[in-house]
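With one protein chain held back, the other chains of the complex are shown just where they sit.
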Amino acid sequence: MSVLPTTRTVVESPRRRFVRRFTGPWANRFALLVLLVWLVAAVAAPWLAPYDPLVQDIDARRLAPLSDGHLLGTDALGRDTLSRLLYGARVAGLAAITSVGVGLLGGLVPALLAGLLRGWWDAVFSRIADALLSFPPLLLALAIVGVMGPNLTNAMLAIGVVFVPRFYRVVRAATLAVREETFIEASRSIGTPTAWILRRHVLPNVLSPLAVQISLAFGFAILAESSLSFLGLGVQPPDPSWGSMLSEGRAAWFYTPWPVIVPTVTVVLTVLACNVVGDGLSDSVGREKGRA
Amino acid sequence: GGSGSGDPDPNAVLRYTTSAGATSFDPHKTVAASDFIVLNLVYDRLVHQDAQGQPVPGLAESWEFSDDFKTLTFHLREGLSFEDGTPFDAEAAKANLDRAREPDSISASLLSAVDSVDVVDPATVKLNLNSPGVHLVLTLSDLAGMMVSPKAFATPDAAKALATDSDGIGRFTLAEADPGSHYVFEAVKDYWDKDALKLGGLEFSVATDPQTNLNAVSSDQADCALVSPAMIAPAEQIPGATTRARTVLTQTVLYFNQTKSEFDDPLVRRAINLAIDRDAILEGAQEGKGEASQGLFPSDYFVSNDPVADLVTYNQDEARDLLKQAGLEKGFSFTAVTLTIPQFVTTAEIIKAQLAEIGIDMEIKALPPADMGVNFLKGTGDAVITAWTGRPDPSMLFSAYFDEAAPQNVSHVEPEGFDEALAAANAIEETAARGDALAAVQKVVLEAGAVVPVTFNQVGTVCNDRVTGYEPTVVGISEFRGVGMTD
Amino acid sequence: MSGPLLQVRDLHVSHRIGRRSLPAVRGMDLDVAPGEVVALVGESGSGKSSAVRGITQLIRPERGSVLLDGTDLVGLRGKALRRARRDIQMVFQDPYSSLDPSMSVAELIGEPLIVHTAQGRAERRRTAVEMLEMVGLRAEHADRYPHEFSGGQRQRIAIARALVLRPKLVVADEAVSALDVSSQNQVLALLQELIAELGVACLFITHDLAVVRQIADRVAVMYLGTLVEQGPADVLFDAPQHPYTRALLSAAPVADPVVQRSRQRVRLTGELPDPMNPPTGCVFSSRCPDAIARCHEEAPADRRPRPDSSVACHLVEADPALQPSLP
Amino acid sequence: MTTPLLSVRDLTVEFAVRGSWQPVVTDVSFDVMPGQVVALVGESGSGKSVSCFALLRLHGDSGRTSRGEVLFDGRDLLSLSEREMADVRGNEISMIFQEPMTSLNPAFTVGSQIAEVVRRHRGASRAEARKRAIEVLDLVGIPRAASRIGDYPHQFSGGMRQRVMIAMALATDPRMLIADEPTTALDVTIQAQILDLVKDLARDFGMGVLLVTHDLGVVADACDEVVVMYAGQVVERAECFDIFARPRHPYTAGLMRSLPRVDGMGEIEIIPGTPPMPDQFPEHCRFAARCPHAVAACEAGPVALEPRVNGGAVRCVRTLELDLRRTPEGSLA
Partner (left out) sequence: MSAGVVGRRTLSMLGRRLVALVPLLGIVTLATFSLIFLIPGDPAHRIAGEGATAEQVAAVRSDLGLDQPLHQQFLTFLGNLLQGDLGTSYTFRTPVWDMISARMPITISLTVVAMVFALLIGIPAGVLAARRAGKWQDRVVTVGSTLGLATPNFVLGLLLTLVIGIKFQWLPATGYVEMAEGFWPWLSHLLLPGFALGVIAAAEIARQLRASLADVLRQDYVRTAVAKGMLPGTVVWKHGLKNALMPVITVVGIQTGYLLGGTAVVETIFGIQGLGDFAVRAVLAGDLPAIQGMVVFAVIITVTASLVVDLTYGYLNPRGESQ
């Protein structure tokens, strides 16, 4: 008897299907490219930057882009904007990675436990997460920075704390959902040990919503870092951060808008890219819509 | 003079926006000299100043020194009373002068020449001095001479109550205060000096961002705004408004907590004085508006900077040399607090870069204006980059910051020979000679490296054209005396 | 006939709903002999799935015993339970959700082997391919993923996975209900064929009587958490004893207008009562067209009209000779 | 013979798939007489639902009716404006769906959902509409209707929800009811009740019913006419008793023989393979690939729907040569 598949004949693993779907829309590809560029910039800033980002040249202040060997011009102190932007990418990247790391550290494991074990664990962790959630995010970060002292590490720690309940919720919900999936029951009915089920069935299925959250969190972290730096609560001068560049440039807005425009475009573009990637991820993971 | 036309409206409320408010309304117990800017509105002093910084009658209608300058007698204006109804008389003046001399008073060191205060009659007080006190007249035009209702400070939590609400005698009363950000003043009816008060009220808003301050005038949310040097050019572009700016006595300085970091060594402090390229800062942080400090006073001032010129002239090699002598050729690091105001952050950034060249690593910590001074005096930071508001008399500056007992002298270390030099200066009334004596004090101070003068500021104010009678002063502080508004 | 392979006695299964407990199965006795196909039928919500999950220990039964080859599964934990599961494998209703979408077909079929055998990767794959061919798919399908298959094909994969360990009992919970007519037939035929070939016993859960008729040796009818009637398929279909069985049979339309429109129909009114508060007396009394006063007061005991069947109904005449031999 | 209430002619529906229009339903034609229950049967994916949606123009933007007409009482529904069509829907033609659990809006009470149609099409007042809602709920056998109209759908069981759906469909006294697999999600005992209700309505109110199902048992029980669909086409159309007794299309015959029957009658046979997807529809007979009787002629070209012996129509080139009455397939070769 012949029961050939009537659907697509290309062999496609979930990963390949994900890649196909993710790289489909040009916006996703573009966003990915932007993030890649920044990643490279952040890692290789010392080699890529044409100038020392801290070196001032009072005689070459507020140059417009493309003048005098300064691709993106200089700021009010004659520091090279491009170099500061590149080093700022390090700050942004570091900020995002630290805070997301803290968020994951605090959110992932309790969430898996709560989702799987339910009961008491779930009740306690969820109460704590609820409580954390009732702190307005930026204000919580402000408070932590205020108490621990304004600097980048503290700021990022603070933003990481903001992520904890959010990651917790997403992972817990995904765990609970996966838990209810028949394929988990099916695997249990075979006699698969719990640890294996966790690793093979739960984790991969929890990762996709988490990945979406993480990329959105990256965007938020960059936004929050620039907001804090703008307020003077993040990176301390003269170290470059996109937010502080913006805030500094703003004072000289009247003389030249470039020191404001460049970091603005950068922040917007990067956060945009993070969000687009997040959306792209959430559209691309999971099963095919409708039945094959 | 003002450019407004027509007669001022006696009920008009002038909205002023600036970058710093008051840390306290207690003129004696505050820790920030800059509080004078706000406090002068609600507290009259025994002596007032004119736009050139010369003393004019205030609550005292006149005064005279004894021949040896060791007795100073004030004849008080009669028939006045404090906000709370307490009459203003010699007793009240004495109580205030005594309070201003208590050890925890910001003016204690400025008044150290005063031995005692006598009430001669209800309208006359006599200050008995232990040394010649030529400087005292102008000193009493500052915080030191502000008169608070004795009833207000007789209560046990006077300090606390006065911190947030004034109780004085002046052109205005404080109607509403949101500490550090917003103040509403109401004009006092029947104020004794009709020429000085032409407004119905004054609203003071604080925005640390200079752009925001300008925006407020541009969009008619304020009538006047303080203009920082970097904003003078944009301010001049605002239609329907006039910007008045001049170089004033207000000076950006780097000042040490000598008990901390490596700053207990005068060599280190002097090295820093030499490591700073003041022209770059003037350019970078002030758009060239103002003057690079060549000493503690502007170049056209009656105190000459010549004797100290090589102590404050940019010279990296010598700075390195001094560090080496101090055993610090490898450098060191310290924290400087500064104000969140962009001009100061930028100044700090440039200083940081310049110090880095001689191996010193300076970390910057920016705090809001209303809180910075308090925090620095509490021990935050090893040094501070701030502005010293102009003082009508140079000796005040010296006493306020270098006298051992001065509250603003955070480390309470006094340069050697300071007292003697200052006393000598205060015994001379003639200007040129006094200038020389003060220059000598300056030399003592700078040889000890007690402070790093950086730049003199141009302080500007932009006012819309409804504002009349506005005049910038040399000291750099606008008392809004005689300022009015047309409809 | 040798002793039963599966012996379920007095099985009680409950679900927690918030603080309350919902008794989904209330005292079920059921035997499955080796190689036998037993169908469990009943309306939606009657507790079929709950019973199955109680039997396979996916839910811990509240009470009762489940003897598989003499070992009581109830109370087994950890390794012992896992080992016992080797002999009792399941096929689920929804072929779309019961296969982990992130695993390839070979991995899916191989998963039980990882758990229960020491087979290496290559060997597992060989076994998986063998099984694939056995269920009518081809070796080249081994590296594909479930979403690339139609429902019927997925159910074949699920069957291959259930049979790969050669269990003694396969429990199929509505294994064909989600499929359309033609794949339903194909899958059913395959299952029947494999069961016979491998000598596996099968507990087949369904609500479709036509399917039962085709596949089952014996039928157990469930209503509101209890078995109301069980017996050999032919007997039960030809001479249903319990009023509910009769209603059920007559409600299922026959695909022949001539027959269908001339049939005597037992009409039921109302729907399955709330299992939280079942009717007093006989569970079926609230809908039973023949109910008498006694039915509302007293729950009927099982009666045995024949040696190989039992009925829980006051109105059924039991064969007195068989009565004492009740389990 | 009376005129048909609904007359579908050459209905062709296409869906936009990856940028091009792909026919999913081709040349479907059938009639529904007043009081008649017409069954639309076929395997999953054969286009039953799509045809129904097309009648009421309910397919979304991704679908279009590229050809054919839908004459309701002589009016072509396909040429009405959107607004006119909205006046037909739920008023003259009502539709009920397969999924009773999801077809009612969970956010509104059952009463308000029924009252809403009455108010929309009858311009009734709130009170009148409410009265009507109670009336129809009573009609479909919801006990204590008056006290239940304030309940939300989740407070009803599946069978009751399907009855609520029917009540909603009947609230405006429509002349035609389209029921897309109304009982598939229900238990047989409940299915029997719902089918009885539908039959009664057709008989008592002269309502035309188009009943979509894949269950031949349901067809045998309730229908007057049968339309069999395969791969988007009507392959056979006939009177109910006749089509069961003498199917004229191999697919119809296969379908009937592949059914297990509760009465245990007949051998079960399996139609091998699966039906083609719309993108694989061949030009020629669409069943040929699975047909045990296929010959070269079957693959020669498109097959037309021809009149059938004993009335109706059939789409098979060999229909006259084959005797498809419950004979094992091999015996004909």
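The letters A, B, C and D name the chains in turn, as written, and every chain counts its residues from 1.
Just so we're on the same page, contacts are C-beta pairs under 8 Å (C-beta built on N, C-alpha and C of every residue); 3 or more make two chains touch, one makes a residue touch a chain.
What you are looking at is a predicted structure, and each value in this text was computed from that prediction instead of being measured.
Among the chains on display, the ones the left-out chain touches in the entire complex are A, B, D.
Listed residues B:Asp98, B:Asp321 or B:Asp371: the one in touch with the omitted chain is B:Asp371.
Set against the missing chain, the residues B:Ala158, B:Val410 or B:Val483 yield one that touches it, B:Val410. Touch with the chain omitted from the figure is made, among A:Ala42, A:Ala174, A:Leu210 or A:Leu233, by A:Leu233. Between the chain not shown and the residues A:Pro150, A:Pro209 or A:Pro240, the one that touches is A:Pro150.
Counting over the whole complex, chain B has residues 17, 24, 160, 163-164, 178-182, 205-209, 212-213, 215-216, 218-222, 257, 259, 340, 366-368, 370-371, 374-375, 377-380, 410 touching the chain that is not drawn. Although one chain is not shown, part of chain A still touches it, namely residues 127-128, 130-132, 134-150, 219, 223, 226-227, 230-233, 243, 246, 250, 253, 260, 264, 267-269, 271-272, 274-276, 279. Think of the hidden chain as still there; on chain D it touches residues 56, 58, 61, 82-83, 86-91, 94-95, 97, 99, 102-109, 116-117, 120-121, 150, 152, 154, 165, 168.
Methods note: only the chains that are shown with their structure count from here on.
Of all chain pairs, the one linked by the largest number of contacting C-beta pairs is C-D. Distance between chain A and chain C, defined via averaged C-alpha coordinates, is recorded as 49 Å.
Our note on geometry: chain A versus chain D, Cα centroid distance of 51 Å, whole angstroms. Remark: chain B and chain D have CA centroids separated by 91 Å (rounded to whole angstrom). Contact with two or more other chains is made by no residue of chain B. Contacts with at least two other chains are made by residues 270, 272, 274 of chain D. If you check the complex, the residues on chain C that touch chain D are 43-44, 150, 152, 180-183, 185-186, 188-189, 207, 209-211, 213-214, 237, 247-249, 251-261, 265, 267-269, 271-272. By the touch criterion stated above, chain A contacts chain C in their complex at residues 1, 3-8, 11-14, 17, 181-183, 185-193, 196, 200-201, 204-205, 287-288, 291-292. Chain A meets chain B in the complex at residues 54-56, 58, 61, 76-78, 150, 232, 236-238, 248, 250-255.
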